[in-house]
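With one protein chain withheld, the remaining protein chains of the complex are depicted in position.
Think of it as A, B and C in the order they're written, each chain with its own count starting at 1.
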Amino acid sequence: MALVSYREAVRGALRDEMLRDERVILLGESITGYGGSYAVTKGLVEEFGSKRVMETPIAEAGIVGFAVGAAMGGLLPVAELMTVNFALLALDQIVNSAAKFHYMFGGQWSVPLVVRTVSGFGQLGPTHSQTFEGWFASVPGLKVVMPATPADARGLLLASIRDPDPVIFIEHSLLYSTRGEVPEPTPGEADEIPIGSAKVVRQGDDVTLVGYSRMLLQALQAAEVLERDDGISAEVIDLRTLRPVDYPTVVESVRRTHQLVLCGEDWRTGGFGADLLSETQDRCFDDLDGPIQRVAMRDIPMAYSRQLERALVPTSDQVVEAVRRLN
Amino acid sequence: MALVSYREAVRGALRDEMLRDERVILLGESITGYGGSYAVTKGLVEEFGSKRVMETPIAEAGIVGFAVGAAMGGLLPVAELMTVNFALLALDQIVNSAAKFHYMFGGQWSVPLVVRTVSGFGQLGPTHSQTFEGWFASVPGLKVVMPATPADARGLLLASIRDPDPVIFIEHSLLYSTRGEVPEPTPGEADEIPIGSAKVVRQGDDVTLVGYSRMLLQALQAAEVLERDDGISAEVIDLRTLRPVDYPTVVESVRRTHQLVLCGEDWRTGGFGADLLSETQDRCFDDLDGPIQRVAMRDIPMAYSRQLERALVPTSDQVVEAVRRLN
Amino acid sequence: MAASPGPRRVRPKRTVSRSVDPELPLGLTPAQCRHMYRQMVLIRRFEDHAAEAYAQAKIGGFLHLYIGEEAVAVGALNACRDDDHLLGHYRDHGYALARGCDPKRCMAELFGREDGLCHGRGGSMHLADASRNFWGGYAIVGSHIPIGAGMAYAMQYQHRDQVVLDFFGDGATGNGIFHEGLNMAALWNLPIIFICENNLYGMGATLAEESPVSEMKIKAEGYTMPSVQCDGMDVLAVYAAVREAAEHCRSGQGPVFVEALTYRFRGHSMADPELYRDKSEVQRWRSQDPIPRFGEFCVEHRVCSQKELAQINEEVEQLMLDAVAFADQSPWPDPAEVGRGIYAKPIDPEAGVAPSVSAVELARIEAEPEAKQAGI
Partner (left out) sequence: MAASPGPRRVRPKRTVSRSVDPELPLGLTPAQCRHMYRQMVLIRRFEDHAAEAYAQAKIGGFLHLYIGEEAVAVGALNACRDDDHLLGHYRDHGYALARGCDPKRCMAELFGREDGLCHGRGGSMHLADASRNFWGGYAIVGSHIPIGAGMAYAMQYQHRDQVVLDFFGDGATGNGIFHEGLNMAALWNLPIIFICENNLYGMGATLAEESPVSEMKIKAEGYTMPSVQCDGMDVLAVYAAVREAAEHCRSGQGPVFVEALTYRFRGHSMADPELYRDKSEVQRWRSQDPIPRFGEFCVEHRVCSQKELAQINEEVEQLMLDAVAFADQSPWPDPAEVGRGIYAKPIDPEAGVAPSVSAVELARIEAEPEAKQAGI
């Protein structure tokens, strides 16, 4: 085990998989000389050369389309879209190309593509602070991953690159510098974390908190506050994969705790939490003691000003409040 | 009152508003010589000329961006995106331009833009049969309208064009030839239907069915079957506007019926119905006798083959079944 | 700016020498000529039957006919190797048939049947046959342009010598994705031939409504890409242009842009009322029909006799009757299978396995409250 940052975990997974498999290539904007806007790909072009770490024009739709074609031609491309905000420009290629071809052409080929992109905020203003995981997670043909920890970032990225289907892999800018234990690669040992499995990261009896990415950390903090101040024992589940959702794990927990709080960072209206809620109320209606609670971004464009941003972003306090509403 | 088709109602609203206000312009692909891919704009270029009915290149992002700019410059553009599938190409301009500017520039100006587009299916295959209303409805800054009837199509389109904010106006290809009463324009009388108001189109006591666009008709058919075969009295609400949702009307009904079925045509996972469900369970948890039911598209790309398409598309039968599950 | 002019006066000169055979240009053999003639007839008759089947509601949705443009696909695909990669747009029957796909399975796809090339999932707009490196018809205008560039990159990267042929229309050049794809192909010197079928219309838009320049080849010049124009109603002109382009590409000299001047004799799709163009314009172009034109050439050059041509027509007609019969009899896809094949590695939402671990591991995560900002 080594203590590494989330950033290093992503970079390490990219590097190790590039060493293992020549078909893996990276492409994206400012990922070479610049080292990546969040410094994730730093050093990789120097190590692997510009045929495997490709600097692209600022052309998000073209990047994803190109990566789809490269995947069809036998490569394993990992395309970086600088932030998920810019992924809107590539949405057609993600939804109508990457996600569709396996089905639409009758299974003749698949598109083993990873689109790495980044969620987050921090005074970035209205157009650069959004997150759209719920949109991706609604598209048949995509798999969607949002790791919260360095270990999961590594294990899930390896699984994503090896997956024969298109995977949207969403990192979080505010997690890059967080550190955590990551297992050292051991030859012959499975190093992947399977796509589609959630993880119970804290056991509890009274309420289930479901989070992912940065909101997992908020949920964990809230769990500690609840334990200390309210004597409430919260179980915390890290969803890790958003498509497919590991409902058995969520449902099993709710059957014991009878209370559920969903923690996300996208807009409340139409956010991914709405979907989780829809599905869990269907599966757990009779188990629930109260309405499923959601913590989410307020339905407002993200304002630049620090004071305004603070008023919008979901926090662990809001998770605590949501639990208190139920108790 | 005149009996007109949904297509004619849309065309009539465009024409009347163009006659009333010189600032109204139309732009889109094949909307002039061709008359519009669904013949909605037929005859308008002949009447108003190519300065007001503009044939554009096949450039969805450019069309919406251009329309945003024209709106900022003092016009009232109505941009047609041939189908909502192609709207993905313009999503950045819709989300990061149209929806944002009023807020992001501190209220200095607004973007009085209407984007007309079309949902629907009919053996159009995997990339041409989708619908994304839930995505639009999740974006602060947008208003989203999906009329089911000719009268609403007219009244809401007039309101949309006159609205100072960007409105996504989604028509349905399978409704174009349906006919309904539309009030004759009477000078001096309000001809708009306000954005944001739902409508109870059938009164009932036992269950509330919420639908919009084509699914409203399915809900109404289901209500009749339920009355006849099961003695169940269904109330049917036409949502009409998806952002903002008229929750008071929905909640008031659910408080009486204690059962709710949401009818949509987008994918179950992440569909607009998930959002409706999330919000109504929050407002009505103690009023509900059973889990809120959803009728939605199966989470599968739309296959071309007739037999497969039939297996995917939500129908009135499914609405009936959903109600029966609750009873 | 409504009706556009008739057949272009500018007929690009054949630059390739006729030295190999005094009778046949471009080193072509009589067999090759017969093959090309036959393919054009095959496409034409396939589509005539498809149009009929559409009228009988055996085919649904959209049906975009290639009638009038056959020389483009046939000339281009005969000018390159069978294992060169092929992508095209939704008007794709010609690509499939010129690449040698089974007409039966093509027709079955149009009929939405299980024996269709894509098992009825794709339909007319999405024919594909990966076993022949035909990577499909694409229906989001222009979307397959960067996809083709990506495939070309995969070839270059793997030191494989196949080139990519990427067909699209004049209308596609108005979409930004066209430029993004061309830019990348030029930047990375990729082995791809962009073939623009300039048929003067993008659905109902005339060329003048779509583009400030009437020659699409000009649009490639901003990418320092060699670009040529050829008469798309002349199968040999297309053959010559694409053969040269393929050599250029295959020898590592980068992408080429080929503009084929052509015309669709039928509407954009079956629902097109064709209000935007004059019947007389269509008539003028019909007089350039590539099939009789090349038929005459074959007879003149003693490739075959009129009788032999007629025989080819009859043979093809029989094949088409067979194809329709095959499609008619092919089973419908099983509705119970509709959810299969979304993923190559299926996901099972019921099968999530959550390793339940203690909080210890995660407690080691040290969250930094203010992470370093990126420099976007």
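Definition applied: contacts are C-beta pairs under 8 Å (C-beta built on N, C-alpha and C of every residue); 3 or more make two chains touch, one makes a residue touch a chain.
Since we're looking at a predicted model, the values are computed, not measured.
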{"item": "Candidates C:Gly174, C:Pro191 or C:Gly232 - the one touching the absent chain", "value": "C:Gly174"}
{"item": "Identified contact with the non-displayed chain, of C:Ile218, C:Val282 or C:Ala344", "value": "C:Ile218"}
{"item": "Residue among B:His102, B:Arg116, B:Arg154 or B:Arg294 touching the omitted chain", "value": "B:His102"}
{"item": "Touch list for subunit C against the chain that is not drawn", "value": "60-62, 174-180, 183, 186-187, 203, 209-213, 218-219, 221-225, 267-273, 372-376"}
{"item": "Those residues of subunit A which, in the complete complex, touch the missing chain", "value": "29-30, 32-35, 37, 55-62, 85-86, 89, 122-128, 298-301, 303-308, 310-312"}
{"item": "Missing-chain contacts mapped onto subunit B", "value": "3, 25, 34, 37-39, 51, 54, 56-57, 59, 61-75, 77, 82-83, 92-93, 96-97, 101-110, 112, 118, 122, 124, 128, 140-141, 143, 149-151, 163-165, 173-181, 194-203, 217, 220, 237, 243-249"}
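The definition used in the following text is that only the chains that are shown with their structure count from here on.
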{"item": "Dominant interface by contact count, named by its two chains", "value": "A-C"}
{"item": "Interchain centroid distance [CA atoms averaged], subunit A/subunit C, Å", "value": "37"}
{"item": "Separation of subunit A from subunit B, taking each centre as the mean of its C-alpha atoms, in whole Å", "value": "31"}
{"item": "For subunit C, residues contacting two or more additional chains", "value": "116, 120-122, 126, 140, 176-177, 342"}
{"item": "Numbers and ranges of subunit A residues touching at least 2 other chains", "value": "61, 92, 96, 103-104, 140-141, 243"}
